[in-house]
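Here's a structure for you.
Of the protein chains in this complex, all but one are displayed in their positions.
Chain naming follows the written order as A, B, C and D, and within any one chain the residues start at number 1.
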Amino acid sequence: MNVPDRRIPGAAALLSVRGLRTEIDTENGTVTAADGVSLDLHGDEVLAVVGESGCGKTMLALSILGLLPRRTGRITGGQVLFRGEDLTQATPARLREIRGADIAMIFQDALTGLHPLQRVGDQIVEMIRAHEPVRRDAARRRAVDLLDLVGIPDPDRRAASFPHELSGGMRQRVMIAMAVALDPAVLIADEPTTALDVTVQAQVLETLARISGDLNGSILLITHDFGVVAGFADRVAVMYAGRLVEQGPVAEVYGRPRHPYTAGLLASMPRIDDIPGRLERIAGTPPSLISPPPGCRFAPRCGFATDLCGELTPQTRLWPADGGVTVACHHAERVGAG
Amino acid sequence: MSEQGPGPGGGMGGEAPVGVPDVPMGGGETESLATATPISPWRLALRRFLRRKPAVISVAILGVIVVGATFADQIAPFGALEQDLDAILHGPDGTHLLGTDTLGRDNLSRILHGGRVSLLVGITVALIAGGVGTLIGILAGYYGGLIDATLMRLTDTLLALPGLMVVIIAARLLGDGTWDVVLVLSGIAWMTLARIVRGKVLTLKEREFVEAARALGVPARQIMRRHLLPNLVGEITVTVSLTVAAAILAESTLSFLGLGVSATHTATWGNMLGGNEGFVTTAPWLVWGPGLAIVITALCVNFIGDGLRDSLDPTQGKL
Amino acid sequence: MAHSEASRPFGPETGPLLAVDGLVKHFSTRRATLKAVDGVSFTLEEGGTLGLVGESGCGKSTTARLILRLLEPTAGSVRFRGRELTTLPAAEVRLLRRRLGIVFQDPYASLNPRMTLRNIVGEGLAVWEPRSDIDGRVAGLLERVGLDPAFAGRYPHELSGGQRQRVAIARALAPEPSLLICDEPVSALDVSVQAQILNLLADLRRDLGLTILFISHDLAVVRHVCERVAVMHLGRIVEIGARAQVYDNPRHPYTAALLSAVPVPDPAHRHRRSRVQLAGEVPSPLDPPSGCTFRTRCPHAAERCATEAPELARRGADHPVACHFAADLPLAAQP
Amino acid sequence: GGSDDGGSGAREASGTIPPAPQVTGSETAPTPAPPADPQSDTGGAEGAEGAGGELILAVEQWPECLNPVTSCANASWTLWSVTAHVLPRLMELDLQNNYRASPTLLEEPTTANGGLRVAGDGAFTLTYRLSPDAVWSDGTPMTSNDVQFTWRARLDTDGTLNTTGYELITGVDTADPKAAIVTFSEPYAPWRDLFDPLLPAHHLGPDTNIADRWNDAIPISGGPWLQQSWSQEQHVLVPNELYWDAERRPLVDRVVMVPREDTDSEVVALQTGEVMAASPQPFPGAAERLGGDLSFVSGSGTFIEGLWINQLAPDRRFEITRNVRRALAYSLDRELIAEVALGSVIDDPQVLQCAGWNPSVGDWCADDFARYVQDMDKVTELLAAEGWTRPDPDGLWVNADGEQLVLQWNTVAGNKRREDVQALVVEMTAPFGIGWEIINYDPGELFQNRLPALNFGPVALFANSTSPDPTVFRLYDIDGIPGEANGFGGQNFTAYASPEASDLAAAIDREVDAAARLALVRRLGEILADDVPWIPLYVLPKLVVWNSTLVAGAGNAPSSAYGGFADMYDWRVIG
Partner (left out) sequence: MIGYALRRLAVTLPVLVVISFGTFWAAGEISSPTAQLTLNPRISPEAKQDYVELLGLDRPLHVQYGKWLGNFVTGDFGTSLVRNGQDVWPFVERALANTLLLVAAAVSLSLLIGLAVGVVSAIRRGSLWDYGSVTVSFLGVSIPVFWLGLMLQLFFGLYLANWLGVGPPLLPTAGIYSPGQQGFDLLDRVRHLVLPTLALSLQLVAVYSRYMRASMLEVMSADYIRTARSKGLRESRVVVRHGMRSALVPVTTQVAIDIGQLVGGLIVTERVFQYPGMGLLFLDALEGGDYTILLPTVMIAAVVVFALNLVADLLYGVLDPRVRLGRDRRVARNV
């Protein structure tokens, strides 16, 4: 919130996704996991992407790094600009250079994300040595330091452990250590705490926050937990069925949701700090991404929907007045007013 | 159900701050279903299967073979045992499309008739092995404990025996009838399936729907029949289909070793190939006919099994 | 949907509906004994809702399974309508299960993919009342949980997670149980759908007078659903009390830590909340710490905690806590 | 597999021990090449010392062991591949299987030369006069001690297999080293079979129990060849430098025999030239499969094959009367059977017309069985006489008890030739109203378990070995019908109980006078043809196959009782 001008779409961003369209072939048809997604990640900020399961968050992240499933996934439109360079056009060699070193990623499930047969220290060493011509023992010392940094007790001994010998929280810390090993400019964290217990989740988030502060990088945080977003991110992008429906500073979006989906989500969450009562709910279920409904994809579940919504896809537009909120809804004014 | 009107989720219209209209839930959600008619898992599997070309082509070829074998009596130009002693070891010609053998029997007709026995052996062995393997696997997996230990020890032991040695010894102990061969081959064919089934049952029974059934008080037999068995169909079908191919091959191997089905009364692809393989240079039709029948059938069955594996159980990547 | 009282084989209707006392379950592996449930006691009144919260692996599901006799308890007693269940002969266990419904966490694993909804929901009916109008009652049940009865011919894979969970609930309701055990019924669901299910449960409880044992690791959800809450840690209940007592006035450091760790979807909270940051690792259930199992992460741990396991002592009328220092600790009301 | 033809045939009744079978090849062999004359051959410039080179031969059944007295000696191939080449014998069979004195003897003992005497008290004496040149390969002369030692070894060795005849010997006079006088307690007609092989007393003695000797090597030779090595993988023979008979001096430097126990492998090895020659049992399609560079001749083997009829078969549903047996014989076209079974091996396969004697040896075999040709009237007459009727003119005969004329028929499973014969006969007898139930067993089951217990048939198809000498006593001995009385020890597997035949068969073995003996044999033949205890089909031929681009001089001994390689000394390697 301290650098408002950079939040304006189109301003030079560290990582800028423009009209990204990602398709994945499945048994039942082609899934359009991202459909015209545009977002900007600026230097030194935490941008959270929230959305329900299956709405395409992970695919978005993988598209950025060119890590879509090999045979079935592809980017069919749009650009991923990293420091002005279009990664969708980059050569495999160039992509390899960027991965890990400039853009690193933390995956949702650290148990399956770490190689089960390789000692965790070695996995970090491998990361370092893939990009820097350092000797093995030097790399190993750095790996131990990194493990220490992310708060793993007895890092020297732990470096020689296999992932299954570590607890869930420790595994996720190892992931973080590995991701930040080369001080990347962008850290993509795909639901880094979803699989963890609350107390551990709090610890890991704490670690992530501390490290991101140390490292001066930007974080693209993917999550479905509005609570995590509120506590951690600067800006939030709400995704629904492959599209971004609302994007803006966390306080703005939480304080006055302009999209009925955002509003519905916030209202339907049981809150630890709230008086128990009847929860609001969003009727129905998210649409299939193989054959999404025409027009606004939220229309079939939306209380504000009109005939227009079922016919015309709402453009993403900048919310007038406020700082940097964009929304894709025909009736945003009504919602925002409500 | 005395309540009428909107479903239980209703009665909240006034509370909706974002103006969610009170759509009855059932109605609202029906829309999200892609199709109007229910698609059973079997239909889905069939659809997936039909997308696999090699498997579909194999089904067609195998179909032709099965029809040919089944209706051998009607299709075959001659009887399987009908001899024409003036035409011994004749090459293919107008009367004998695939030549004749050492007794002047029509090779084509024998292949058709022999196919019936070979396929019967293959299928029967596979079915017996499938039945036994499934039963043992389910019992061991579901009950666990001593039953499991006993049955699996037995299975492991038999599995660890050098297969063909046992078959040879057993085949020697028994006679040379079709059913003897079926018995011998079935005896060593069921263990793999038993292991696979048990493994799957061990995971299935941890699945919550089995636990839910138990929680409902569903008796064990019904759980095995209605909950376990249908979910094992993928593994069973694949393994059983592959067993068909293996049994047809094993039958020919037994014939090669002189332990197969007696060739006197019964033509099988195995004893046609196993007894005539020496004619490969001089009367090649005697070798290639049954040989190709075996190979093509086994090949088709393998492709089909592969297709079944992918379509019935897309998660099972194992061979 | 009225309950047919006549068919209740289980005991007099005095006292609590469910009374669990000193329930213990040990799993023996080759190397060690895992004390999954280690002396759990609580009671649940007819029509009440009890939430069982705790972190993964603390023994919540095991407790549920023990109550249903899906597992044989190592020790302890479970009384349902005053009738002891742990010693019930196998034949009667089936009868018991009719009175207890259960809904599992994973809606994808809890429905047999090879069965239609009619068979899934109808199975419980068919077992107990084979000659009743199963199709009609299935339709009624589906409607009851908010599904179009036309769904009856469908297969689970055609349904979304929320719809499946409705089916699971319908199945559990089919034999008309008096106690419904919900083992994390919404943790696998998305927020927007989760609300649907929670509301449904609330409706069912209201309309059918169901008693619910609600298991969850999500304190927000439990707070929303349950009148009473029990907090579990490594096989033991560490604190149990009315909702307001536990949430607004937690007396066990673990409860306090749990509450403070829950992220709140309100940016304004960000700097307001004081967090009880737990140190160290979650202890392994195979090798729990001596004495109080929470002491290794407890900011208030003292020497006594290592040697002496605290009992779940009654403090006040209805708010027992298993902590040596429960009375003394300055735990801020959260949030 | 094809090898079963060889395998099971040889397994079931391997060649008789030393004095083996006899057949002459002249009838069946396509005119054999004239005996190789080394002198007249281009390659034989160096005379009898040979053109050199190495012969590689395939052996169809590798001997388990070599001991010439114990059960090892029971395997035909022990004789054919080893003992016949390295050990001397007294009397021997020429290539046409006629008895003659071997080079070890100066002459055959006869009444004329005083070598054969029957005393008034029935004692029978043979005087073997050894050749002064006869010498073992270590230089030791062969003496009457060797004859005496051989006799004792035959009787004293543990597990000795064939003591027939030796038991009748009361002593061997060794006073003269070069004349062994052997005394028998009674006349022993098949005496020519004895002392084959002759064993070296100086080498093996003095212990006459030689059970554990020579199991895997015979380090000394008294024949044309000396064994250089023998193992499970190969057998190497080199010429015995001290062999005294110039006629049989080997022409090649070395013979290597290798096992090819699978017929297909054997044929391939012949085709590729990996082995130069082989002597396989007849296999289906032999003529077709042995074309090109491969030449082959066939000769009568030592096995006669036929349908053996077990009159006491436990599974019989009616009495297997003589009429039934005859009717069966009249329903068969034995010419056709022989043609189908052997047509691919022999140009004009001959039907065996006598019960038990090899037609190619001596005059023993008459055409007694020739009367059995397919004859519907005879079948009808024979069966009708015993109350059989044929309600359905195309159906089976039925007897008064309503039993159909269906015979169980056993043979060796997996033997293609026999299964072909079965298939043929099933079709052949159908019009005659005779049906079959075919159950085949593997050789062990059939020959070890079922035959000795008479638990087979009533019909079984198998081959029995013959010897050049017309000894058939055990087959027709009434006391030899397996049963409780003899502890199931007899060999009269057809349970043929004719006192007359039994006595005749015994008398044949005691009659040393050739003419008298012939009369007895002929008489027995007639009786057997009347009673049909078994239906002879054919003599199994033997083949000698050689690659004509690699070997010359081969193929003259297809019928030899000593195997197709008996005349190996005359073979040469080309190129």
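Please note the rule applied: a contact is a pair of C-beta atoms (placed from the backbone, for glycine too) under 8 Å apart; a residue touches a chain by one contact, two chains touch by 3 or more.
Because the structure is a prediction, the values reported are computed rather than measured.
Note that of B:Arg172, B:Arg214 or B:His227, the residue touching the chain absent from this view is B:Arg172. Among D:Thr321, D:Asn399 or D:Asn486, only D:Asn486 touches the chain that is left out of the view. The hidden chain makes contact, of the residues D:Cys65, D:Ala287, D:Val406 or D:Ala430, with D:Cys65.
The hidden chain makes contact, of the residues D:Asp94, D:Glu107, D:Asp133 or D:Glu274, with D:Glu274. Looking at B:Ala245, B:Ala267, B:Leu286 or B:Leu312, the residue that reaches the missing chain in the full complex is B:Ala245.
One chain of the complex is left out; on chain B, the residues touching it are 54, 153, 156-157, 159-165, 167-170, 172-173, 195-196, 198-200, 202-203, 245, 249-250, 252-253, 256-257, 273-274, 277-278, 280-281, 287, 291, 294-296, 298-299, 302-303, 306, 317-319. In the full complex, chain D touches the omitted chain through residues 1, 7, 11-14, 16-17, 54, 56, 64-65, 67, 70-72, 74-75, 158-164, 193, 211-212, 215-216, 232-234, 236, 254, 256-262, 264-265, 268-269, 271-275, 442-445, 447-449, 451-452, 462, 464-465, 467, 471-475, 480, 486-487, 489-491.
Interface with the hidden chain, as seen from chain A, comprises residues 62, 65, 67, 69, 71, 92, 95-101, 104-105, 107, 109, 112-118, 126-127, 130-131, 162, 164-165, 175, 178.
Everything below uses one rule, namely that only the chains that are shown with their structure count from here on.
Simply put, of B-C and B-D, more C-beta pairs touch at B-C. Mean C-alpha positions place chain B and chain D at a centre distance of 51 Å. Distance between chain centres (mean CA atoms), chain C to chain D: 89 Å.
Residue positions of chain B touching 2 or more other chains: 9, 12, 25, 29, 32, 34. Looking at chain A, one finds that residues 264, 278, 280-283, 285 touch two or more other chains. By the touch rule above, chain B contacts chain C in their complex via residues 1-3, 7-9, 12, 25-27, 29-30, 32-35, 38-41, 44, 207-209, 211-219, 222, 226-227, 230-231, 233. Across the interface of their complex, chain B is touched by residues 1, 65, 68, 70, 93-98, 100-102, 104-106, 109-116, 119-120, 123-124, 127-128, 140, 142-151, 153-155, 157-158, 160, 163, 168, 171-172, 174-175, 196, 199-200, 203-204, 207 of chain C.
Against chain D, the residues of chain B that register as touching in their complex are 81-83, 85, 88-89, 102-103, 105, 172, 175-177, 255-260, 262-265, 274-279, 281-283.
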